[in-house]
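Below is a slice of the complex: some chains, not all, each in place.
Note that the chains take the letters A, B, C and D in the order they are written out, and that residue 1 is the start of every chain.
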Amino acid sequence: MTHPTTEIPAIRRVDGRAADQIRDVRIERGWSRQAEGSALISFGDTRVLCTASFTPGVPRWLTGKGKGWVTAEYAMLPRATNSRNDRESVKGRIGGRTHEISRLIGRSLRAVVDTKALGENTIVIDCDVLQADGGTRTAAITGAYVALADAIEWGRAKKFIGQKSRVLFDSVSAVSVGIVDGTPLADLAYVEDVRAETDMNIVMTGRGLFVEVQGTAEGAPFDKTELDALLALGESGCAQLRERQLAALS
Amino acid sequence: MTHPTTEIPAIRRVDGRAADQIRDVRIERGWSRQAEGSALISFGDTRVLCTASFTPGVPRWLTGKGKGWVTAEYAMLPRATNSRNDRESVKGRIGGRTHEISRLIGRSLRAVVDTKALGENTIVIDCDVLQADGGTRTAAITGAYVALADAIEWGRAKKFIGQKSRVLFDSVSAVSVGIVDGTPLADLAYVEDVRAETDMNIVMTGRGLFVEVQGTAEGAPFDKTELDALLALGESGCAQLRERQLAALS
Amino acid sequence: MTHPTTEIPAIRRVDGRAADQIRDVRIERGWSRQAEGSALISFGDTRVLCTASFTPGVPRWLTGKGKGWVTAEYAMLPRATNSRNDRESVKGRIGGRTHEISRLIGRSLRAVVDTKALGENTIVIDCDVLQADGGTRTAAITGAYVALADAIEWGRAKKFIGQKSRVLFDSVSAVSVGIVDGTPLADLAYVEDVRAETDMNIVMTGRGLFVEVQGTAEGAPFDKTELDALLALGESGCAQLRERQLAALS
Amino acid sequence: MTHPTTEIPAIRRVDGRAADQIRDVRIERGWSRQAEGSALISFGDTRVLCTASFTPGVPRWLTGKGKGWVTAEYAMLPRATNSRNDRESVKGRIGGRTHEISRLIGRSLRAVVDTKALGENTIVIDCDVLQADGGTRTAAITGAYVALADAIEWGRAKKFIGQKSRVLFDSVSAVSVGIVDGTPLADLAYVEDVRAETDMNIVMTGRGLFVEVQGTAEGAPFDKTELDALLALGESGCAQLRERQLAALS
């Protein structure tokens, strides 16, 4: 299969990467002593602490249905970014962007979870961005999967989940792609992201299926050819991230 | 050009439509006596009141840059849906879904606006769902474009905008598409939407370029073939809506 | 009985009405496909969508007392008025005016409801002002009664209410009256309302009894003679509205 | 002139008062050492602390118009009543009743203030109910007038207000009246108020003109004869309160 990415001309990226190359990814599994599962994940200078909290029982609206619940909350420390943002707790309300990303992470994880196999248990994943340099939501999804996997094993060890229950039937990872100065690029750093004409977040399973495709024309609208190029970059990026997740979990 | 939609097998939709057929669309342009531009748009039983408020001047953060601002707010009346929802004003906070859709509408409109040609003027589009039967965000975008176009003409008549300024360089419309029982369908009604495995909102310009592609696997993740089928349905749906907008504005 | 209104001198009203003449009233009963009862009511250019939501059961504080509950919420779309108002959901709090009117509508409806005959059922009436030109609260009360009546019939048809229970023992309607340039007028339009020295909202039952009398001196305080003139105008206005309600419900 | 109150039959009130008799009224003028004007007013066991804060200058929306501003805020201590209410500061929102009463007090005071004579100065009246036994809003208005009068004199002494400016062109007081067991009564105590079929608050000027008439049928709607009886009781009650205010201010 010839990827459209093979047609991408050589360009100078800020950190010397190839157009289809993702940043250095590090995953510190088990970073937290408190959480049932955790991972401190880095996509270059983007650093996200993902913790998974396992609680027996489910929210009231789900009680008695024999199914579990997985949800996520995303937030950013006030000085994760280059200039300080006011805390949402101080403002007294959560912004639209925060809401959107929290919902995206939750949906992405639920796409690979068999909630019946999970049983009536709840796992809340917190993704807190300690340092931001673009791609925080994709790093969060990728790290959250690792924390989730460990929390499920914790639940199994504690007998809240059956020994043979296959709760995770696939894995999930995410990457941002975009068109910068007319060139499709994978895993945008912040300086690339702000210049992107089109910005797309792609969430895929380990088996190569799409969970989410969220593409936005920030500048000029895009055509089908560009869309296909971006999808191909997303596909290869997610596959690479899948490898890092496997390595961390092994 | 042969659309993939020609390959879609005959299925029974709730209202007898073909898989690639959008619902009846009605646009009551100028519904409001108060707003500078307005449209009451219906996609079948979904009814959204779109009003455009034109104000000379821009928010403080944009002052002196010679550019205008277009933004949108989406909301749903408490009994637009089959069972009543609490008002967000009563709850004291706006939900994530509302935030997300407001942002989507604003981005979609800005994708066809030349803010320099608009000058230092602000247009706020309010999209209030009076009755909901699926596709409220896509109806909102489609109707908002009509209200926006009229508000711009109002601004021109009142000399806030130059007589020759081409503020809108394209039009924009949106449609939802999804995979229901394995079949890709256009413009989902509510009963279809809740059964959809995959749900996608596609926003396109009158020239056929993509502004937003937001696809979500609610059930099973989807593959590239399915994604392409959905994109094609979106393309034809948006083109049909473009015709309705032109008719309303003529 | 000679009404004081017979003594009112001929004045020029903005729309040519006589001093004691109410505006054109239209009631689109059953406007909503979703609600158990609904009416889109117009008093001239004032347009209010009233929906009644019927739910078996009552709030916890009323449980087990064999009585039902009727309450109302009033709100205005941001661009219902001549210049746009911020949404209360965005501001995160409901204003005093909104609260006051919601409470007024609820009390007015409860004045004609036999809550024991209603049984342990709850009806919430939402009155959303789509377009405002004075008298929004009185239009809301008048339309809400129609929506309420239909919701009660729905509840009877669904057997939540006994077949012979007489839940509504009277009807209720409301009109605004005021003194403008020294002349008492009925059903003030917005341009009259802002000039009124005294503004009064009168809520009466179909049998001609008072439910609410809320008179406020915006400019000069008023004497007993003026008060009596206003009460008489309110009486005749409510009686006319009663006719429109009967016609809509027949 | 024969008052309808002369026709009221002898009834037993909880504290032995005649039907048209108001409770003992005490006014401790200058209770606060901090405020520019203040009064601790008692209507029987209802005790309200009214403070008037004088500030040179006006809110931004009024700047440069040569007019002053008078506004009021009403609140109740959590244990003013027989059972404790949660604090509105803790709940994070002001209730509809509080809003309504604050607005009523402000309107009532402004009805007797010549804002041009006040000049560009702001007076905020705080009415805090320390102990509640019915009639808190009417006690608040009556006491607020005393605090306001003193704050105006303070402003005159400090030369913020011209020596000859007649800021207060009338006085204002308020009383609650209601129909209890079929009998119209003046100045209802709490135990009477909860049993009242109709409850009315009447605000009048020292010259005997109406500022506000707010009548509500809590139980059965009322007819014109009852309304007239209530208005007459309000008239005599306000006149008695006017005497107490004069005594306190002399």
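In the analysis below, contacts are C-beta pairs under 8 Å (C-beta built on N, C-alpha and C of every residue); 3 or more make two chains touch, one makes a residue touch a chain.
Keep in mind the model is a prediction, meaning the values are calculated, not measured.
In this structure file the homo-oligomer totals 6 copies of one chain sequence, with 4 depicted.
What we mean here is this: only the chains that are shown with their structure count from here on.
Leaving out subunit C, the touch network of the other chains consists of the groups A, B | D.
Comparing mean CA positions across the assembly, the chain most remote from subunit A is D. In this entry, subunit A maps onto subunit D through a rotation of 180 degrees when their C-alpha atoms are superposed, rounded to the nearest 5.
Checking A-B or B-C against C-D, more than half of the residue-numbered contact pairs recur only at A-B.
Taking shared numbers over all numbers used, the subunit B to subunit C interface scores over half, which places it in the same class.
Taking each chain's centre as the average of its CA atoms, subunit A and subunit B sit 28 Å apart.
Residues of subunit D in contact with two or more other chains: 93.
The touch graph of the protein chains shown is a line.
Annotation, chain-chain contacts: A-B, B-C, C-D (touch as defined at the top).
Only residues 93-97, 99-100, 102-103, 107, 111, 170, 200, 204-205, 207-217, 220-224, 227, 231 of subunit A touch subunit B when the two sit together in their complex. On the subunit C side of its complex with subunit B, the touching residues are 32-35, 38, 45, 49, 51, 53, 55, 73, 75, 77-84, 87-94, 98, 124, 126, 128, 130-133.
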